[in-house]
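For this view, one protein chain was removed and the others were kept in their places.
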C-alpha cells in the first residue's frame, strides 16, 4: 500500500491511521476492505456515525437519484425540496409518534456546531453564562463546546487560555454507588455561596460515549429533569453519539421518559456518513433573531436526503428498535463473558452499556490497547474510550448481520484470549 | 409551493429563505430553479462555496463513480484511497507549483472548525493566548473563532460571556487613506504598556468577504508578513471565502507574494458544495500530539474525491486563472458603471474587489436591500455584506458562462435603475 | 444623632449601618460607644480585624511614638526602619519558633490584594491557570480573588462576565459525614477527562469565616496537603480571618501540623485595625521579577509599627494562646447551651468553631437576624455569616475581659430567649 504521501503530508494529529495503518478502499455494511483486499469487521463504524452501515444501499439510492435530477446540493439555509422532505419525515415519523414538539435549527454540520448553537441559545434565552456539564462528558472541541468537555488532552496546551462558561458536576456513579451525585448538584444549586453560578442549561449524555460508556440511571435522568425544572434551568440532551437508535430508541432519553428542552443530534443523523447535525428545541425557546447564528454548511441538502430516507426506511415501524434490543442483548452477554474471562486471568473487567452501545471496562488503557491491537490483527476494527482509554467500545452498525456480529465477537474473544494468555505468560 | 412545514418547523434563525422565499428544487452551473420552474441566475453561489458552479458535472461524475465502487464515505481520519488522491492532487498541482511546503490537517468540515484548529495550534506552538484579528473580520461563530469575528450580532446575547483571547486591530484602510493601520499595529507591538498582549498569531483575510469586500493592499500584506516575522508571530491567512481561485489565484495571498505560516480553506475546497476544510501549516509548526484535535467528520471522503477532481480539472493549467481575471474585469467595469449611476442619482456608491470577488458599496443596508430585492424579482440571486449590509456582493461561480454573467449584470443594472428611479420619484 | 448626610451621601452598598443604625464615636477594647453615649459589647470586632481590641493601648503608643519622630508613614515599598522592625519581629517571634521558612511579600494592604498576589504568583510558578477553591470559600471581591469566592451576591450582576480561572471543590463536610470530599477531589485530579484542569494551587481556609464557621478536620487538612504534594500543586492557606491567633494558634494551620506553600494574612495583622496584609511564601517560590506586582499602599509603615508591637506584646510567650483556648471553651459551652435552647424551642441549632472563632448555626437567616437584632437592642454587636446568613458568628476580641465576654454572652442568651419565646408565641 502506498502510504508515503499520506504519512508525509498529513498532520501529526492523525490518530486512527496509527491504530489501523492501512489504506481503506471499500466499505459495505459492517465491513471495510483495505487496498490489499483484506476485509475487516467494523465495530467502530465512524464512532457512532454509521448506525445503518457503510454505503447503505437505500440511502445511496436516494442520494444518487437526487443527484441525477441536479437537486440542490448546497444552498446555505435556503428552502429546498430536500429540506422539506427531511422536516416532514422527522415530524411525521419521529417527533409526532413520540409526542415531541420541537422546532429545528440546522447549524454547521457537525456535532460541535450543534452543541455550540444549543448552549449559545440557552445563554441568550436565560441571560446567564454558565452551563453545567458532567465529568467525563464529551461535547466537541471548538472553544464553546470544549468548555463543556472534560478531556485535558483538548483543554491543555492552548497557551493557558481557560475554558470559560461551564461548570462540571459529577456524572451518575462518579462518586461510587453510595452517593447520588444529584444530591451534590442540588445542594450546589441551593447554596448561595457554593460557587456554582446559576446555569442557563445542563448538558448531558444519557450514555457517555467518549467518556467510557458510562450509563446514567433512568431515575437519575428523571431527577435531573426535575431539578432543572425546579431551578429554571434548560435541559439539553446531547444525543450525538447515543441517539439515532443506538440505545434501542431513536432518542436515547426515551428510556427515561423525559423531555429535554433541547436535543442535539449529528453523527448517524444523515445515516450515510455525511456531515449533518440539528438542534431540536421547544418552540418557545426559539428566540433566535434571523441570522443570529450561521455557517456555510448549515442544512447540507444531500445529508437531508439521506436522513429522510433513513427515517423512512428504519423508523416507520419498530423493527429496528427490536432488533437493536436483541443484538444488544447478544453483545451484552458476550461482553459479560469476556469480562469474566479477563477477571479470572487477573485483569479485572466489567461490562456495561445500553442497547448496542456497549463496552468492556478493562481498567487500563494498556490492556485495552492490547486487546484492540490483537483484534485488528485478526480483522476486527474496534476502538477504546474512557479517560485512560480503558474501555473497549463496541459501536457496530445497528444493521449488522448476525453473521458479522458473531464473527466480530468471535475475533474479540480470540483477542481477549490472546491477551490474557500473553499476560499469563508474562507474569509467569 | 408548499412551505408550511418549513415555516412551522424551522427555527427563526433562518435567513436566506426570508430574502428568497421560494423552494428550490434544481441547480445547475450558475442557475437555480424553484419549484414552479422559475430559473434564477445565482450570484450568491453558496457565499463562495460554488466556485465551480452547482452540480458541476466533472465533480459529480467523480463522486458518483466513487459511490458506485462502495468507496469509503465516512472513515473518521483513517487512511483511504480518497484521502491519498486528494493529498496527491493538492501537492502536485497546487503546492509544488507555488513552492509551498505545507502539511495538511483535516479538522471538522467547516470553516469555523478550520479556524478553531489553526488558532489553537498557534496558541500551543507559541504558548501565548492572544490572536490578533482585524476590524470587520469574519472567521466563524463557534466560540473560539467568534472571538476573532467582529460582528456584534453573533457576539451579543450570549448571557454576557465575553469572547476571550483575541484583539482587534484596524484593517487596511479602516482609518482612512492617510493612515497606514499597520503603523498602529506595529506601535502596539513595540509598546510594553499599550495593552496588546503579544499574540501567538495574526489571522487575516486578504479580502474581507462578510466584512464588505474590503480589499487589503498587497504592500500592506507584505508589511504585515514582515511585522509578524519580526515579532515572532504566526501569520494565518483565512482563505475560506477568498481562496480556491476567487481572486484569480488559487490562494488569494499569492498576489502579494507572501507565505503564510498557516492557511485555512473551506467553502469551495470540495468544489461541489460538500462540507470540507483543511488547515495548511508549515511543517515545523505541526506540533500536534496524535488525537489532540478531533471531530467526527474530519476528512469527509466524498469531499476529498470532488476536491481532487476539482484541482485536476481546473488547476492543471492557468486557464481558469486567466478566465477569472477576464470576468473579474467585466464585473468591475459594470460595477463601476452602476456605482456611478447610483452616485449620480444621489446615492453615493463605489466599486471594489479583487478578481471575481466584487461589490458595490452603496453606503446603507437599506439601499442595498432594495437593489437585491429588486434583483430577486427580476430573477437574480445576490446578497449583501458589510457591517450594515451596505455592500452588494457578487460571488457568482467562476465558471459562469459569459451569457449568464451578462444576464445577471443586466438584471442588476435594471434593479439599480429601478431603485434610483424610485428614489428619484420619492425625492421629487 | 445626625445621620442625614451619611444617609444621603453614602452609596446604597452600605451594610453595617443598616444593622446598627447609630453613629459610633468611641471604641476601646471590646466596647463601642455611640454618639448618645450608649455602650455596646463588640462581638463583631471588625469581622476578625480587632483581635487585640479597639484602640489597644500598647499598639497605639507604638504608633503615636513613631509619628512623634516623623517616622516614614508612606514610602511605597522603600526600606524603612518600620519595615525592618516588622520583619525582625515576624521572623524571631513567629516564624522561627514554628520552624517556618518563608519570604514576605507586601502587596496592597487588604486581604483581597494578598489573595490576588498569591494566586498570581502560583500561576506564574506553575504556569497553569487553574486555582482550586472550596464551596462557601470567601477570598475577596476583586475579580481575581472573586473567582475563588463562592457568593453569588458578588459573582452575579456583573454584566454576565464569568469569573475565570478557578474550580470549586466541596469543602470538608459539604457532602455529609459519610463522604470525604477529598475522595472526590483526588478522583478529579487523577481523571484525565473529569473536567478539572490541573491547578496551580489550592486555596483554603482552615475555618471558613464568611462561609459560616465551617471547620475543616485536621486529618482532612493533612490529606489535602498530601494530595497537593502528590500532584505538584501549591497549597495556599488563606488565614486572613482565621489567623493571628483567632483559633488559638498564630496560624490556624498549626493545629493540623501542615506547612502551606503560601499563606495570606491581613485583618488582625496590623493589630490596630490599620489596612495591612502580607503573603508568606516558601523561598523557592519567590519567583517574582522586581516590580512585577505593585500597589501604592503596599507596606504601610504605620501598620508595620503596630504589627511589630502586636507580635512583641502578644506572641513572645504562649499566654495569649492559652487564654484563647480558655475563652474559646467558655464560648463553646455557652453556644452549645444556646443551640440546645433553640433546638428545644423547635428551632434546630448547633454550635461549631475552633478557638474563639465560633458560631451557632440556626439554619435560617431569618432566625439569625432576629437573634442579632435583639442582641443589638440589648447592647451587643454581633453578626451572621453563612450562605443564607444562618450562622450567628462570634469574633470578639481575643483580649476581651472575662466580664465583657460574660456580659456579651448573657445578652446573646437573653436575645435567644426573646426569639424562642416570640417563636413559641407565634406558633401557638
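The chains carry the letters A, B and C, assigned in the order they are written, with residues numbered from 1 in each.
Everything below uses one rule, namely that a residue touches a chain if its C-beta (ideal position, glycine included) is under 8 Å from a C-beta of that chain, and two chains touch if they have at least 3 such contacts.
No experiment lies behind these values; they were computed from the predicted model shown.
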Option from C:141, C:218 or C:414 whose C-beta touches the chain left out: C:141
Write down which of C:274, C:305, C:371 or C:391 is the residue touching the left-out chain. C:274
Footprint of the hidden chain on subunit A, which residues? 158-162, 164
List the residues of subunit B that touch the chain left out of this view. 127-130, 133-138, 149-153, 155-156, 160-168, 170, 174-175, 178-179, 183-184, 187-188, 191-198, 210-211, 386-388
Residues of subunit C (touch criterion as defined above) contacting the omitted chain: 2-3, 5-6, 9-18, 20-28, 32, 35, 44, 46-50, 54-55, 60, 63-64, 67, 69-81, 83-84, 87-88, 90-91, 103-106, 108-113, 116, 120, 123-124, 126-130, 140-147, 153-154, 157-161, 164-165, 200, 240, 266-267, 272-275, 279, 281, 286-297, 300, 302
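We adopt the following convention: only the chains that are shown with their structure count from here on.
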By Cα-centroid distance to the whole-protein Cα centroid, the innermost chain is A
State, to the nearest whole Å, the distance from the C-alpha centre of subunit A to the C-alpha centre of subunit C. 48
Taking each chain's mean CA coordinate, subunit A and subunit B are separated, in whole Å, by 31
Between subunit B and subunit C, what's the gap in Å when you average each chain's C-alpha atoms? 57
Can you list every residue of subunit A that touches 2 or more other chains, as numbers and ranges? 127-130, 153, 160-161, 164-165
